[in-house]
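Worksheet: one structure, shown below.
With one protein chain removed, the remaining protein chains of the complex are shown where they sit.
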Amino acid sequence: MIEFIKELFPICRSITGNGVRETLSLIGSHIPLQIHEVPTGTQVLDWEIPREWNIRDAYILDPSGKKIVDFKKLNLHVLNYSTPVKAKMSLADLKPHLFSIPEKPDLVPYRTSYYAENWGFCISHNQLLSLKEGQYDVVIDADLSQGYLTYGELFLEGDSEEEVLISTHICHPSLCNDNLSGIAVCMNLAKELANTHRYYSYRFLFIPGTIGAITWLARNENILGRIKYGLVTSLLGIDSLFTYKRSRQAAARIDRIMEYALSKWPMKSEIINFIPYGYDERQFCSPGFNLPVGNITRVPFGEYPEYHTSADNFDLISEKGLNDSLVLFRHIIEFIEADRTYVNQFPKGEPQLGKRGLYNNVGGRNDSKKLQLAFLWVLNYSDGGHTLTDICMLSGMELSIILEAAGMLLSKGLIKAL
Amino acid sequence: MIEFIKELFPICRSITGNGVRETLSLIGSHIPLQIHEVPTGTQVLDWEIPREWNIRDAYILDPSGKKIVDFKKLNLHVLNYSTPVKAKMSLADLKPHLFSIPEKPDLVPYRTSYYAENWGFCISHNQLLSLKEGQYDVVIDADLSQGYLTYGELFLEGDSEEEVLISTHICHPSLCNDNLSGIAVCMNLAKELANTHRYYSYRFLFIPGTIGAITWLARNENILGRIKYGLVTSLLGIDSLFTYKRSRQAAARIDRIMEYALSKWPMKSEIINFIPYGYDERQFCSPGFNLPVGNITRVPFGEYPEYHTSADNFDLISEKGLNDSLVLFRHIIEFIEADRTYVNQFPKGEPQLGKRGLYNNVGGRNDSKKLQLAFLWVLNYSDGGHTLTDICMLSGMELSIILEAAGMLLSKGLIKAL
Partner (left out) sequence: MIEFIKELFPICRSITGNGVRETLSLIGSHIPLQIHEVPTGTQVLDWEIPREWNIRDAYILDPSGKKIVDFKKLNLHVLNYSTPVKAKMSLADLKPHLFSIPEKPDLVPYRTSYYAENWGFCISHNQLLSLKEGQYDVVIDADLSQGYLTYGELFLEGDSEEEVLISTHICHPSLCNDNLSGIAVCMNLAKELANTHRYYSYRFLFIPGTIGAITWLARNENILGRIKYGLVTSLLGIDSLFTYKRSRQAAARIDRIMEYALSKWPMKSEIINFIPYGYDERQFCSPGFNLPVGNITRVPFGEYPEYHTSADNFDLISEKGLNDSLVLFRHIIEFIEADRTYVNQFPKGEPQLGKRGLYNNVGGRNDSKKLQLAFLWVLNYSDGGHTLTDICMLSGMELSIILEAAGMLLSKGLIKAL
């Protein structure tokens, strides 16, 4: 996945513009992504699609004419969504437009100005302190104009029209963990699922933060009722613990599944309650929608020192970090796919397994006692109110043996899909 | 408050009579108290208003004619609600009418005989042991006759007709903590609330224990449905922990609020479950009413050695003890007043705060991040099912910032009172 992230890294993304388009196009070279373009000015819920931002170049020349800040070397240097500027100005006039982090003097911050017009440059605090009096040439060759908001969507139809929503943000420029990691993991997961039999339908969203989620919600209100499980995800590249934030419903199926899946995950993880701050779960879980959408990251935003700085680069993430995230998603998907209800066709007393060849020593296997027990669990709790995932959780048995037992019971007509 | 208690202390109160009237008259000199008089013999629920008791004097002369017990020096000396007596009798005949506490030989007990006719004197056990054989003159100049049960009530109307009930007992004679402390704190609280804007209506009861609550309930059945929060209170003068006893409902709004308010109180406190023994919550929480009424005291009845003795005097209570109780009540009232529901008018997605001037650096204040977060909490949970107090509890934020955020959202039309 690191290779894919290397392709995406140099692109200057924002909430709108060609950076987003190029990114989606690269994702689309791996999966059949559908690209949506929504015109500037379109009303979406309480918001309006903003202007499209495109940038070609940006730099600062010091009084001696030396290029001391160069967008082409690091696109974080430009305040994201800056208005264009071309001016000569004193250091005093320039300073209000320079952003740095005094506590991390070597790092260039990532800053945006989406909903209040401004221009600016982000530089290290050490560089800021080194600037001398004099006249500076300042150029941001960008435009903010009528255009489109662009996002990508992939719908994978399953046997059921009930959906699993997986959403990740694509609006950050050259930051590896936040969120090229999320893009890479979601793209790979989508690619795998596209080639697998799916009981549930899956919908992947690659969207700009906040305005992207609001736009998608505004355009898809009619299908929201189908979303039975949802995850907003990002920050998947650091090799650290996982953090699951519950949906606003707090005890939705996705919450039970995530808690169980993480409890069975070999490494420590954290579960936190919903709070109305964070990523796009804020929108999916607004009270008028209240969708069963949780959030999964590794170490959460703001809780690692490289967050939103130039240090969120290839030193921070690892292939192992990315890959473990993908493996966790596979593990979660297994519990989701098993979250289906069968009904015992002989609910009064136990059905006689012996006369159906299901009693002991089935095929001489050496885990036949386990299988026997799995039959009893599946039969007893296939009462219309428990899914196979529930039965797995109740019994404490492995999901694989529960699935196998259910398959055999199904083939003998002892249970039937609800 | 100590000064006010000094005025009330000498009065000989009981469940009926002039002692109660004088007490209510002193309370009424500070707040516009309504006095109710209910005639002897009136049926109230399963009970009947008892006769009115008035006492003028009571004493014992020893065989030498010396006054050894004098009601005028300490009104605890008379068994409260004693029938009149004027007799000369031997020590043997007198003894069954003398009450003392062998385990606390220096203290005079407080005893009553409300519902079984009797007369008697309460003296220290040391004095009892010192009595010599001989003839004693015994006088209780009192009457038990047709009259009234008297109680005080103050209703403070609020914007809502939903009520907060606060009830305290006034039937004990010269005992500081039990319950001149409760009378003083409730009077002061009522005085403050009378001069404050109130969302809820408040009803203060100053009533004799048991029969007073039964009388009030019998006469006010029609308004009980308006009582949304209730507290029976007493024993507020000792500088010790607070003890909250849950209402019989156990999870009423008042219970949640008290638990949260006490958890935010700087000192240790205790929460106990409802039991059908104690103060007038026994009546308010009888199964036919089952009102949301809890009980708040400092150290509970019977659990301090001075309880119901002559040592419950000015040495036991303190201005600090009384004042902290009043401060706790103010703190509780803040949570009650905030226990109102608003509804987000833009529940689908987050409303755009920026275009309404509510996004970041609002007025340049330095807690603008906190305020921002408070906006999100209030917007997300103002779904018709959560009050501002609930949102305060959910978020863990200060009530003051939640109230401020709600005020600003209200003024921008983003939320509306339910």
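Note that the chains take the letters A and B in the order they are written out, and that residue 1 is the start of every chain.
The working rule: a residue touches a chain if its C-beta (ideal position, glycine included) is under 8 Å from a C-beta of that chain, and two chains touch if they have at least 3 such contacts.
Predicted model, so just to flag it, every value in this text is computed and none were measured.
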Contacting the left-out chain: of A:I68, A:V85 or A:L373, that is A:L373
Can you work out which residue in B:L129, B:I275, B:V327 or B:A417 touches the chain that's missing from view?
B:I275
Using the touch definition up top, pick the residue from B:T42, B:T83, B:Q127 or B:S286 that touches the left-out chain.
B:S286
List the residues of subunit A that touch the chain left out of this view.
344, 346-352, 354-355, 359, 373, 376-377, 379-383, 395
Touch list for subunit B against the chain that is not drawn
45-47, 115-116, 210, 213-214, 217-218, 221, 248, 275-277, 282-283, 285-290
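Keep in mind that, in the parts below, only the chains that are shown with their structure count from here on.
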Considering subunit A as a copy of subunit B, what rotation angle in degrees (nearest 5) results from a C-alpha superposition of the former onto the latter?
120
If you average the CA atoms of subunit A and of subunit B, how far apart do the two points sit, in angstrom?
55
